[in-house]
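Omission of a single protein chain aside, the complex is shown with its protein chains in their original locations.
Naming follows writing order (A and B), and every chain is counted from residue 1.
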């Protein structure tokens, strides 16, 4: 029912992992149901986004980086690096969890939708996402 | 368990569809459970919002349109129209999925809450939302 995915990110930005989630769904053998994802971190988030044209992802990353700046004089939480507080804000503006229906043994994603882990730290790291199917 | 709603939007903005979801819940005959919604597009999103006073919706639409501008020189993904990249960003800032409890055969919405499809393309289109009840 619950499977832990370990995703290695080596830099910030959107990392698609639709195929890993699909593999869990196929193994689960559920025909009709719900797939719930949860990221166990507060400096990385989850997103359903366009997976056809990389320019859409890059614009999205650049837009959010401009909105949520590093070295903002407002920040007092600065001990863990210039990218830490922006990472928490970006996580708050996107999602820690997603729920996607399963139809005919498959994720019911739209034609242009992919599932992404959004790494918000420069260096990335090992990120844990729990996949629950039911 | 999974029902597909086809919603026709003919212009951008917040479109309430609480009654269509309620109909699916009533037909499902589940007394206590969970209703999960998923929009199969990356240029439209889902939102729980105030459904009493239309001025709240209009202010919300105008505020987000001001934050996420068209013709931003940052954008490189421009081939699908001036409203396409803003639509992806607005979707990222709101939701592709929602989960609402079912209590006594009804959606457990608060007094002032409605369920909205937020169309982010000027012209709108035919939008698919999957309703999963369990």
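Simple rule for what comes next: a contact is a pair of C-beta atoms (placed from the backbone, for glycine too) under 8 Å apart; a residue touches a chain by one contact, two chains touch by 3 or more.
For clarity, every value in this text was computed on a predicted model and none was experimentally measured.
When you scan A:5, A:30 or A:89 for touch with the missing chain, the hit is A:89.
Within the full complex, the residue among B:50, B:70 or B:83 touching the omitted chain is B:50. In the full complex, subunit B contacts the hidden chain through residues 32-34, 47-50, 53, 55-56, 58-60, 62-64, 66-67, 93-95, 98-101, 103, 108-113, 134.
In the full complex, subunit A contacts the hidden chain through residues 1-2, 36, 38-42, 67-68, 72, 74-77, 85, 88-89, 91-93, 95-97, 99, 128, 130, 132, 134.
We take it that only the chains that are shown with their structure count from here on.
Each chain gets one centre point, the mean of its Cα atoms, and the points for subunit A and subunit B are 20 Å apart.
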